[in-house]
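Just one protein chain is left out here, and the rest sit where they should.
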Amino acid sequence: MSFALTVPAPTETWYLVLGAVLFGIGSVGVLVRRNPLVLLMCVELMLNAVTLSFVALSRSVGSIDGQTAVFFILVVAAAEAVVGLGIIVAILRRRPGVTADDLTELRG
Amino acid sequence: MLDLIWLIPALPLLGFLVMVVFGRRLGDPRAGYFASTMLAGSFVVTVAAFIDLLGTPAEDRSHVVTLFEWLPVGNLQVDMAFLADPLSIAMCLFVTGVGTLIHVYAIGYMHGDPKFSKFFCYLNLFACSMLVLVLGENMLVTFLGWEGVGTCSYLLISFWHTRQSAATAGKKAFITNRVGDWGFMVAMFLAFGAVGSLSFATVNGAAIQGDLAQSTATAIAVMLFVGAVGKSAQLPLYIWLPDAMEGPTPVSALIHAATMVTAGVFLMVRVNPILSVADAWVPTMIAWIGVGTALFAATIAVAQNDIKKVLAYSTVSQLGYMFLAVGTGAYVAAIFHMITHAFFKALLFLGSGSVIHGMHEEQDMRKMGRLYWLMPVTAITFIIGWLAIAGVFPFAGFWSKDEILLFAFADNVALYLVGLLTALLTAYYMTRQVIMVFFGEARWTDKSAEHGAHGDAKPHESPWVMLGPLVVLAVLSTVGGFIQMPFSETTERLGRWLHPVVEPAEGIGEAHIDGSWADEHIFVLAIIALSVAIAGIIAAYLVYQRRRVKAVEPAILENAWYYDQTVTELMGGPGREAFEAAAWFDANVVDGAVVGSGRAVRSAAGGLRRLQNGYVRASAGVISVGVVLLLAWLVIVRGIV
Partner (left out) sequence: MQLLVFVAATLMVIAGAIGVVVLNQAVHAALGLVLTLFGVAVHFVAMEAHFLAVVQVIVYAGAIVVLIMFVIMLLGIDRTEDLRVEPLPIQRPLAGILGVAIVALLVAAIFAARDSGPLQTGVGLDVEVREPAGAAATVTPDANVKQLSRNLFGDQVFAFELTGVLLVVAVAGTVVMTRRERKPSLRSPATQAASDRSPAGASSLAPEDAT
């Protein structure tokens, strides 16, 4: 069957908008959640939004550099997750059950 | 030899350094001999330089020896340099000459003092500073010497510092000098600002060329005069000099008679072109302050009973004469009187020291008398000094004082009359002193009968190491006047010698009185001066020896017109309040601004600190706000590219 209406093909703009929305959701999550691990996950969300944008732009610009950037982002995100989890483990080993709100030593 | 003039201050400096380290080991009396040798060496170098200068033609008698670059700072270029010209070499001659004699004298006077070597250490340092002052090629080197002599004066006045009065006197001298030094410093700033250099040659040259504005020259002259007033003990800063008699007598002789106090006069003569270019009221002021101080001090000396205090006030008075000369443009006369005064005042002081020594440290003249037969050499030399200072022909003082009065008459008869009155008083009080000390009846008791008295309790003559310098100075006081006799051009040796310095150009410097009434009638004025001196002598004789007339010694004179007390009241009362106000201002306003800004920052920081509550999410919130604002600016304001 043929569709009478023309189906719009997703252009790069749609991907960028999706990335923007994902980024927004991620930032809201960072601000709202108290559980440190969920906090980390929200940061991962933001990173994913960025990678999405990069790939979309790489496709529209026509350069492979965007995908290389995504590659690096992925690697750094992995490293960051490792370190972040290490910190969380170190903290929670001493003070089990803390949340982000309880770690308030760095105050003026 | 002129290139070696740096040896002149260097030898006493070497003496000082050696004695700082080895003084105690040298001990009594070798330290004294060493110090005297050093200064004698300076004298020899000075004489050699003098001969060298005589060999050069008159216009070229100005030789600069630069040791090193001292302060090359921006536009200011100050070298450690010495200037050998007629004025400085003349000063060096009598400073080193009289200084050596006093060093030798002090070997005898300070014998037995536990701090013997330290005394000579300071004396040599003083000699070095004075020579640096005199030889200085620029104002800063002279100021270095100026401060040096002030410091040494303090050290030496308070030499017996365990005595409260001595320590206080030393402080008083230093602080009063400091007030004068402020004037000198301001003058230096002005000179540098106007001319760009501190060298005397440059500054004087600018004045001669006419490059120095009259107002600037006036300001510089006045400020330098303030310095001179402090150093040379004129009104109103003379108060330190009578108190400075707390120091040992050689100190009084060297510093407060022959050398340091003359530094002010020297400075004025050195910058005579500036004085010529300044407003006319400046020299007039100098002359009046000089003659006023002379009269003031002479009145006080009439009523003093301490043998050294009389001489101290006498010094103030004679210095007044020198400033009178400077003020009337008689620079040669001022230097002449400085030289003769060095001879006879040093002689008088050393003689009084000999008397004090012989009287076993008794200084009150009311307890002396009839010492002529017990201390003949001292007495005779002292009498020669007395005749010189009174202005009796043919001793040195007659010639120099007469010259000053001559120029004073030519300038303003009122000045002359005041000067003449002072001469009368000078003769009077000096005669009084001689009579009270050496003649009349003996008012001392022979203490040999008292139990516990040691050896000779009768006053005795001093050892030859002390009498030798007295004799030399007596000879100099007798013949010293012959270097400047007003009979003709040839006899005016000092005038010719100093000519390049005091008459650097037409209309600048030395006042010319040829053709004036005074010049025509030199002999008349000389006779008048001589008769005044003799009248003073006779008057004192009648009062004190013959007891024909009652002595007039009112308490107000004895207390120096209560000047000291007035100053104390003033400084203690309103003065102190002014100082405390200044101190309050400094502590609260100036410091307050500095400290206050710190406090403001701290309180602001304290307020801002409370933003840091430690919540991670709050920080995240703030970061996000920043991100949003940034994005907003990029998108809305700039328009994203």
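A few notes on this one:
All chains are identified by letter, namely A and B, in their written order; residue positions are counted from 1 within each chain.
By our rule, a residue touches a chain if its C-beta (ideal position, glycine included) is under 8 Å from a C-beta of that chain, and two chains touch if they have at least 3 such contacts.
Values in this document were obtained by computation on a predicted structure and should not be read as measured data.
As for the chain not pictured, it touches chain A at residues 7-10, 13-29, 31-38, 40-42, 44-45, 48, 51-52, 55-56, 58-59, 61-65, 67-68, 70-72, 74-83, 85-90, 92-97, 99, 101. Annotation for chain B: contacts to the undisplayed chain at residues 615, 617-618, 621, 624-625, 627-628, 631-632, 634-636, 639-641.
Criterion: only the chains that are shown with their structure count from here on.
Distance between chain A and chain B, defined via averaged C-alpha coordinates, is recorded as 88 Å.
Per the touch definition, chain B reaches chain A in the complex via residues 609-617, 620-621, 624. Those residues of chain A that touch chain B in the complex are listed here as 27, 30-32, 34, 100-101, 103-108.
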